[in-house]
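Submitted below is the structure of interest, expressed as structure tokens.
The complex appears here without one of its protein chains, the remainder shown in place.
Chain lettering (A, B and C) follows the sequence in which the chains are written, and residue indices restart at 1 in each chain.
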Amino acid sequence: MKIKETAKVLNQSKLAEGIFSLTIATTASEYAIPGQFINIFSKDASNLLPRPISICEIDKAAGTLRMVYRVVGKGTTEFSSLKAGDTAEIMGPLGNGFPLEGEKAIVVGGGIGVPPMLELAKQLPGSVTAVMGYRNDDLFLSEEFTDVASDLIIATDDGSVGVHGTVVDAMVENELEADVIYACGPKPMLRAVAQYAAEHNIKCYVSMEERMACGVGACLGCVCQSKDVDDHSHVHNKRVCKDGPVFLSTEVVL
Amino acid sequence: MKIKETAKVLNQSKLAEGIFSLTIATTASEYAIPGQFINIFSKDASNLLPRPISICEIDKAAGTLRMVYRVVGKGTTEFSSLKAGDTAEIMGPLGNGFPLEGEKAIVVGGGIGVPPMLELAKQLPGSVTAVMGYRNDDLFLSEEFTDVASDLIIATDDGSVGVHGTVVDAMVENELEADVIYACGPKPMLRAVAQYAAEHNIKCYVSMEERMACGVGACLGCVCQSKDVDDHSHVHNKRVCKDGPVFLSTEVVL
Amino acid sequence: MKTSVNIAGVEFQNPVMEASGTFGSGMEYSEFVDLNKLGAVVTKGVANVPWPGNPTPRITEVRSGMLNAIGLQNPGVEVFCERDLKFLEQYKNTKVIVNVCGHSAEEYIEVVERLANESRVDMLEINISCPNVKEGGIAFGQAPKAVEEITRLVKSHAKQPIVMKLSPNVTDIKVMAKAAEAGGADAISLINTLTGMKIDVERQNFVLANKTGGMSGPAVHPIAVRMVYECANSVSIPIIGMGGITTWEDAIEMMLAGATAVSVGTANFFNPTATMDILSGIEDYMVRKKIEDINSIVGIVK
Partner (left out) sequence: MKTSVNIAGVEFQNPVMEASGTFGSGMEYSEFVDLNKLGAVVTKGVANVPWPGNPTPRITEVRSGMLNAIGLQNPGVEVFCERDLKFLEQYKNTKVIVNVCGHSAEEYIEVVERLANESRVDMLEINISCPNVKEGGIAFGQAPKAVEEITRLVKSHAKQPIVMKLSPNVTDIKVMAKAAEAGGADAISLINTLTGMKIDVERQNFVLANKTGGMSGPAVHPIAVRMVYECANSVSIPIIGMGGITTWEDAIEMMLAGATAVSVGTANFFNPTATMDILSGIEDYMVRKKIEDINSIVGIVK
């Protein structure tokens, strides 16, 4: 079930330079699962297309969704000025979300790929090792993982906190093992995590990103390459918005 | 001197159904005279062009301008939701304004042509008879004329208040005489007032309206026909935004 | 109040369709729109075999519009018949217009012949105007001779009425419309997308993998209205008007200019109920303006 509605902004706060946390009241929360995303629309009619933002936290009781996003352009700049009481046009939840599997899971987030891992870590049935990669010591959200993950490992590009290097450097250094890995972040990171998973024979889910228009699987704008001929497309393409954003690392070309 | 600036909204109120009064703080007030207008810009980037709105009151001491406008489309709908503390992008003052003349003046406003007459009536050196035409008994602003005009005559299309008919019907009925007439309103009204003025040998200024782009005389979008070859254009055209909006009724084709 | 319109013998319950490629075959939007209320479902372009389309990024936003370079990805006519047409069986009130694409005359014909006996197909829209594929597509749509020939050929193989979909990337759209009419088209539809480009100034590279993309959305509407107007005053076959239709006013504008029906494309992406909102806006307009029959306003602004 997907909702298109005018949601109410309950709260917005700045987590770090250019990183904002937005909580909205929306009936979309009733249907949301971790790894799904919502489309947020700009109020400026010259910005036609929705901005896809992953769901960071779901509170079904309160009927709310939380999103954490980086300001990078026109839409996110506009969203960053939303205040409690304002409204936001949204559509969601969209995409397939993460399957909740394994007794021992590693959740890997890189940069703005960190947020969707929070709700995932909360809902996973087994133990969770969270590996979070950041540019520097602006470790937004990382504290919140201490409550929901059994272990929290931090890697930073500049070495200011935790492992000096990538999330995969941190995984290697800590010789991490698990039944399943979940990853969200930039493509090179996903590629490296998938390789780590393959080498260690661990099942691995990755959350992909692509430019979108419809968000519901109709326009074929947001495809990623699939290893096999895909059931829907009958070519080597999968729709990130509908068939994903979460894929098995072995299904897609990274 | 023309200003393009982000003005501060001090106050907005609803005067009648669909009629709003907006007061802004702007340095444009320093240079404004009655009959001039300002351009107000939409915050929505898909609405490119400014909306020209006449100046209804000028308070140089307070540094404010007041505009009264009717909600008719996208821009004015947006403006109607401005609240104290908000900002509005504006440019002005634009156009030439009314020359302040005569010992005995008639100011004539029809519908949304009423507002610019208020500041004019205040500043005119002689006695002022205000003749205001409305559709019905929604006599927005008329009370405010009682303080600034020596006489106030109302005409309504539906006869609910004052003279049943047009402003010219009211002028005829009251056998109005004066040194000078100032008029703002729909074209048929201006035409009728100009004819009354011609018949009674009264000098008459009319404020014209046309679709505008630049507002400063550069694009030649907003011309009205002039009786003689115009000095600037060297054809029979005058720019409403720059050479007007106020013209002698004898200069232009009504 | 009559909202139904007739194009080449096909009766549409109302003039509101969605535009090819923006709505799949309706499945994905059926959560938002009762497909049974649409004048027609116009499908994504279908070729003789599956087409992979272009590399990504395929989509970018421009002011009041978007560029796309999907490159006509589609699963081929076989899968289309088995899956999409079967899905559409359940929506009896809605007509189905299948958009057909090909790299060559033979490929168009293959699709048209495969669809000939599919009873769910009410009409064919022949896309000779896609700017995003290297061969075929727009190449057929920019020279009047080629338009006339491909029209004649397709018409001679088609069992359903054919609508030729024209490209706006031409000097004189009237010439193309006349060529389609001369070739025997039952109707024309326009506009397809305008070729545009966006460059990322930070990366100093094209935003789209395909370099250029087709521009659509509200930004192109004034050009579409002009072209529909020009065609309506040049040919006597009916016109399906599209290009930037976002509100009911846009749709009425298109009909006043000469379109018998309208298609809504890009607007679905930011308003999934755009088609229904437009339909009810049209009905309200008819009531307010005391219009008994929607056909009475087609092309009345001259």
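Criterion: a residue touches a chain if its C-beta (ideal position, glycine included) is under 8 Å from a C-beta of that chain, and two chains touch if they have at least 3 such contacts.
Since this is a predicted model, take the numbers as computed values, not measurements.
*Asks:* For the chain not shown, which residue from B:Leu141, B:Cys214 or B:Val252 touches it across the whole complex?
*Replies:* In the full complex, the listed residue that touches the missing chain is B:Cys214.
*Asks:* If the hidden chain were put back, which of A:Ala7, A:Ala32 or A:Ala45 would touch it?
*Replies:* Counting the whole complex, the residue in contact with the absent chain is A:Ala45.
*Asks:* Could you list which residues of subunit C touch the chain missing from the display?
*Replies:* Contacting residues on subunit C, toward the hidden partner: 62-65, 67, 142, 169-172, 194-199, 201, 204-206, 212-213, 215, 218-223, 225-226, 229, 244, 249, 252-253, 256-257, 285, 297, 300-301.
*Asks:* In the full complex, which residues of subunit B touch the absent chain?
*Replies:* Answer for subunit B: residues 1-2, 4, 41, 45-50, 91, 210-224, 232-237, 242 touch the chain left out.
*Asks:* Considering the whole complex, not just the chains shown, which residues of subunit A touch the missing one?
*Replies:* Residues of subunit A in contact with the hidden chain: 45-46.
FYI, only the chains that are shown with their structure count from here on.
*Asks:* So if I look at the partners of subunit A and the partners of subunit B, which chains show up in both lists?
*Replies:* In this structure, the chains that contact subunit B and also subunit A are C.
*Asks:* Busiest chain-chain interface by contact pairs, anyone?
*Replies:* A-C
*Asks:* How many angstrom between the C-alpha centroids of subunit B and subunit A?
*Replies:* Result: the chain centres lie 55 Å from each other.
*Asks:* What is the distance, in whole Å, between the centres of subunit B and subunit C, each centre taken as the mean of its C-alpha atoms?
*Replies:* 47
*Asks:* Just give me the whole-number Å value for how far the CA centre of subunit A lies from that of subunit C.
*Replies:* 35
*Asks:* Two or more other chains in contact with one residue: find those residues in subunit A.
*Replies:* Where subunit A meets two or more other chains at a single residue, that happens at 45-47.
*Asks:* Which subunit C residues reach two or more other chains?
*Replies:* Counting only residues that touch two or more other chains, subunit C contributes 63-64, 218.
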